[in-house]
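Here the complex is missing a single protein chain, while all its other protein chains stay put.
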Amino acid sequence: MDAFLFWILALVAVTASVLVIGQRNPMYSVLLLIASFGALSGLYIQLGSPFVAVIQIIIYAGAIMVLFLFTVMLLNAQPEESPTGRLARMMTGAGPRRFGAVLSVVLALQLFWALRVLSSQNMPPGDTPATTVREIGVRLFREHSFAFEATSVLILVAMVGAILLARKESQ
Amino acid sequence: MLPEPTLNSYLMLSAVLFAIGTAGVFLRRNVITILLSVEVMLNAVNLTFVAVDRFRGLIDGQIIVFFVMTVAAAEAAVGLALVIALFRHKEVLTPDAFTSLKW
Partner (left out) sequence: MTIDAQVIAQLLVIGFTFFMLLNSAAILVYLERKVAAFVQQRYGPYLVGPKGLLQPLADIIKLIMKEELRPKSANAALFYLAPIISATAAFAAFAVVPFGAPTTFFGLLDEPVRLAPADVNVGLLVLFAITSMGVYGIVLAGWSSNSKYSLLGALRASAQMISYELSYGMSFAAIILMAGSLSLTDIVNHQQGYWFGFIPKWYIFLQPLGFFIFLVAGVAETNRAPFDFPEAEQELVAGYHTEYSSMSFALFFLAEYVNMVTVSAVATDLFLGGWHGPFLPVSLGWIWFLAKVGALLFFYIWMRWTLPRYRYDQLMEFGWKFLLPLAVVNLLVTAYLTIRMNGW
């Protein structure tokens, strides 16, 4: 059952991600990425981290993607057209794209090889207890409290910055 | 019968997702899709953290994932604000159009 779920979720995540970078219409890309996040959230639950799974949905799928969706809608992003002109086709036509795809497969294989150095023992069995929110909270607010405070300042700065950057220039 | 997922399965999945994200960043010609591919890469890294955490019985990785998500949110907000500001200038979303800083 565990294995079945893992392979289904992994398949959904990879397929959705490939479609994200393959789709021409940015609106579809955003929706497919949400599907990919959902699959990843399922994987996190399988890995015994319900907190991370839920905040993945709340933050990534529920907030960041809404931001992307708004931007796509406001800018009325059109589907990409194929490149015209000789120089453009040389740089970004079908041939270079296929070469780029091959290069990414090479990257994936290199990462496989690098990560294979770790042993291939089995994961802890499914009945090890999941991480509770209490444990995460204790660790977060005791050892990592400085990072927490710094992150809140970061978010404030990002909010103010985003509003300033996106504002219309007043004469 | 399907093979049980080991630590390597999760790490390989994350490697594949990372490579997909990288391919997206290099191959797409739409700024918003490039930002989406960066999010794919960040998620791949999150998966690595959580998988290794489970394997070693720690929870520090999940704390790092928490911070990665928060920083990704801040980065997405600022990045999209920049995209909107750039769009106001040039009315297109291809990264090739923004060449003012080129020599």
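When the chains are written out, they are named A and B in that same order, and each has its own residue count from 1.
Keep this in mind: a residue touches a chain if its C-beta (ideal position, glycine included) is under 8 Å from a C-beta of that chain, and two chains touch if they have at least 3 such contacts.
These figures come from a predicted structure and were not determined experimentally.
**Student:** Identify the visible chains that the left-out chain touches across the whole complex.
**Tutor:** Answer for the hidden chain's contacts among shown chains: A.
**Student:** Which of A:L11, A:V66 or A:V138 sits in contact with the chain that's absent?
**Tutor:** Checking the options A:L11, A:V66 or A:V138, the one contacting the hidden chain is A:V66.
**Student:** With respect to the chain omitted from the figure, which of A:A10, A:I34 or A:L111 is a touching residue?
**Tutor:** Looking across A:A10, A:I34 or A:L111, the contact with the absent chain belongs to A:I34.
**Student:** If I consider the whole complex, including the chain that's not displayed, which of A:V20, A:L33 or A:I55 touches that chain?
**Tutor:** Final answer for the missing-chain contact: A:I55.
**Student:** So that we can see where the missing chain sits, which residues of chain A does it touch?
**Tutor:** Considering the whole complex, chain A reaches the absent chain at 27, 31, 34, 50-51, 54-55, 57-58, 61-63, 66, 69-70, 73-74, 132-133.
Everything that follows uses one rule, which is that only the chains that are shown with their structure count from here on.
**Student:** Considering the complex alone, what residue numbers of chain B touch chain A?
**Tutor:** Against chain A, the touching part of chain B is residues 1-13, 15-24, 26-30, 32-33, 35-37, 39-40, 43, 46-47, 50-51, 53-55, 57, 59-60, 62-63, 65-67, 69-78, 80-85, 87-88, 93, 96.
**Student:** Considering only the defined contacts, which chain A positions touch chain B in the complex?
**Tutor:** 2-4, 6-7, 10, 13-14, 17-18, 20-21, 26, 29-30, 33, 36-37, 40, 43-44, 47-49, 51-52, 55-56, 59-60, 63-64, 67-68, 71-72, 74-75, 77, 80, 83, 88, 92, 97, 100-101, 103-105, 107-108, 111-112, 115-116, 118-124, 128, 131, 135-136, 139-140, 144, 147, 151, 154-155, 157-159, 161-166, 168
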